[in-house]
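With one protein chain withheld, the remaining protein chains of the complex are depicted in position.
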Amino acid sequence: MPDFVRPDREMTLGEIAALTRAKLRAGDPVERRIGNIAPLDTATASDISFLDNSKYLGDLSGTRAGACLITPRFAASAPRGVAVLETAHPYPAFVAVTRALFPTMLRPSSLYGVSGRATASHVHHTARLEANIIVDPLAVIGPRAQIGAGTVIAASAVVGPDVCIGRDCAIGAGVTIMHALIGDRVIIHPGTRLGQDGFGYLPSPRGHQKIPQTRRVIIQDDVEIGANTTIDRGATRDTVIGEGTKIDNLVQIGHNCLIGRHCLIVSQVGISGSVTVGDFAILGGQVGVADHITIGAGAMLGARAGVMSNVPAGARWGGFPAEPGGDWKRGVATVRRLVRRGRKSEKEPEGEGE
Amino acid sequence: MPDFVRPDREMTLGEIAALTRAKLRAGDPVERRIGNIAPLDTATASDISFLDNSKYLGDLSGTRAGACLITPRFAASAPRGVAVLETAHPYPAFVAVTRALFPTMLRPSSLYGVSGRATASHVHHTARLEANIIVDPLAVIGPRAQIGAGTVIAASAVVGPDVCIGRDCAIGAGVTIMHALIGDRVIIHPGTRLGQDGFGYLPSPRGHQKIPQTRRVIIQDDVEIGANTTIDRGATRDTVIGEGTKIDNLVQIGHNCLIGRHCLIVSQVGISGSVTVGDFAILGGQVGVADHITIGAGAMLGARAGVMSNVPAGARWGGFPAEPGGDWKRGVATVRRLVRRGRKSEKEPEGEGE
Partner (left out) sequence: MPDFVRPDREMTLGEIAALTRAKLRAGDPVERRIGNIAPLDTATASDISFLDNSKYLGDLSGTRAGACLITPRFAASAPRGVAVLETAHPYPAFVAVTRALFPTMLRPSSLYGVSGRATASHVHHTARLEANIIVDPLAVIGPRAQIGAGTVIAASAVVGPDVCIGRDCAIGAGVTIMHALIGDRVIIHPGTRLGQDGFGYLPSPRGHQKIPQTRRVIIQDDVEIGANTTIDRGATRDTVIGEGTKIDNLVQIGHNCLIGRHCLIVSQVGISGSVTVGDFAILGGQVGVADHITIGAGAMLGARAGVMSNVPAGARWGGFPAEPGGDWKRGVATVRRLVRRGRKSEKEPEGEGE
């Protein structure tokens, strides 16, 4: 059965130690070649694994891994055949190795093995495409659209009129984009919808009148958006997703929202219209935010928080209606995990190579 | 950078006053031309804005708007250069102007600048299309399907066998429709799925047996459905969405549901199978409704209400399990806002022109 992806390179333990600043145990083989990553329990002799939690000490004792990134206090527990790379921060080091072994996995590519523009793609004659763009079969690129160099447009994606997409982006299969400006190095996973009309009506007893949605969606550089997410264009202000923000699958972001830089928005979050979210905020899974709310920079919302009032910068809120303190502890597992690991990496500024 | 949409026309302040029944302040220029809409803080001399809330008085004092629709008690606060249009209901008046300036934005159009049937579309030879239909590239229209005059089928949409779509509809990019009858002036945004099998099994310890889903989806006139929403066809009764109902993104509607006329169903709502919803009901974001529930006409469910029992007509419920009264106040921001504005428009029967 296919593995789909193979590492782009091998690394020696010496190279890994240099990349991660981990300390190779005296006597362990500097020249041993590592060809892949794996959890302790499934690893084989050419794999590297990691251990940062006593919960997995049982896996360590039985592992067949070729090497293990490990905190000093657990190092002595490694079986004899496993090369030991000691580091205070095994997980960030493991991520650094993963990124070094799989650089081509950092961005999705063609689903048809295309290098260039597939003959069966439909690029309007007024669209402007820079060099080195990959367009899969059955992608549609509309009038006056502009696409930057190095960008991949996957099969059946639809890019509407006048849309601008920057360089080195990956637009997934079946994505639709309209009324949008997209920066560089943006990744959009399959089935996501950008720039359609927001939900705007003037209700009345005679029926609800549709309000024209006249603005745009702006996606800044280095944003990643999961699958089947929906981001509506602005009604009277642009909807903006700030630089470096990462959005998961099945998220809804309403019209006129202003999402800051480097936020993390977990799956199935729903953000109503005209919400402002500060930089580095984290919204756990299934969080809901009422319209016209402001969430401060660095705030963290536990999974499924229902936000009905403004959240101060740096606050940890949870529950419904969301409030500070105890409720935060409900539903924060995923977020807490992310944050804990993020903090580790803060202390190890060169821990992640590429 | 492109603005994507431009108003289709300009209007003089005299025309706007006539349309909205607002009163132009004595001495203000009846012939001043308004070319666009904008919020107070971003408006320029050719834009019209509105003010109906003291919260934005600060924006008013600094605005550069050419005109402002404004309640009488705030009118004196407008800066000298701003033409003042007094009205008891500035927001419905602003919507009326928006609709008058952007009539082509009331319905999505081709994503490929097509007028007619794109050569790269796939229309089955037994399908029947009336005149003036736009079919984008890579749309698929199946055997015996019927499409009414003036309808737009966007790129990569798939219309299955025997599906009937009425006149002046807009079927978004990547939408799939099967086992469905669709009325006139229906708008369906990208990625929405209509008419697939409902979730019906006969569970057993030997595995769950699939139950054939033999009925249809009926979408009545003037319905609008957001992006990536899913509406299953009926198992033993048709799933029906009543005339004029508006459904947001990422909503789930199960098999056999009967949704009334002129309902508002906000993003991420989940409605289980065989639910009946009365006319003019409003369901806030992330509401969930258990199967076989009846929600009465005009009922309002606050955001994230979890409905486990029948809701009387006109009731305001919230919470989980949803109940009357106090819980309603949790999570109603979006809905309350919609309703408040709707009530205003009730009192001003001619406030929305077109």
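For clarity, chains are labelled A and B in written order, and residue numbers in each chain start from 1.
Quick note on the criterion: contacts are C-beta pairs under 8 Å (C-beta built on N, C-alpha and C of every residue); 3 or more make two chains touch, one makes a residue touch a chain.
This is a predicted model, so every value here is computed, not measured.
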Absent-chain contact - pick from A:Val240, A:Leu264, A:Val277 or A:Ala315: A:Leu264
From B:Met178, B:Ile219 or B:Val311, residue that would touch the chain that is not displayed: B:Met178
Which residue of A:Val5, A:Ala18, A:Leu57 or A:Ala149 touches the chain not shown here: A:Val5
From A:Ile141, A:Ala154 or A:Val275, residue that would touch the chain that is not displayed: A:Ala154
Touch residues of subunit B, complete complex, unshown partner: 122, 124, 138, 140, 142-144, 156, 158, 160-162, 164, 174, 176, 178-179, 181, 191, 193, 196-197, 199, 201-205, 207-214, 216, 228-230, 232, 236-237, 250, 252, 254, 268, 270, 272-273, 286, 288, 290-293, 306, 308, 320-321
Absent-chain interface as seen on subunit A, which is shown: 1-5, 36-39, 42, 91-92, 95, 98-99, 101-102, 105-106, 108, 111-113, 120, 136-138, 154-156, 172-174, 187, 189-191, 222, 224, 226-228, 244, 246, 248-250, 262, 264, 266-268, 280, 285-286, 303-304, 330-331, 333-334, 337-339, 341-342, 345-346, 352
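By definition in this document, only the chains that are shown with their structure count from here on.
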Distance between chain centroids, defined by C-alpha means - subunit A, subunit B (Å): 30
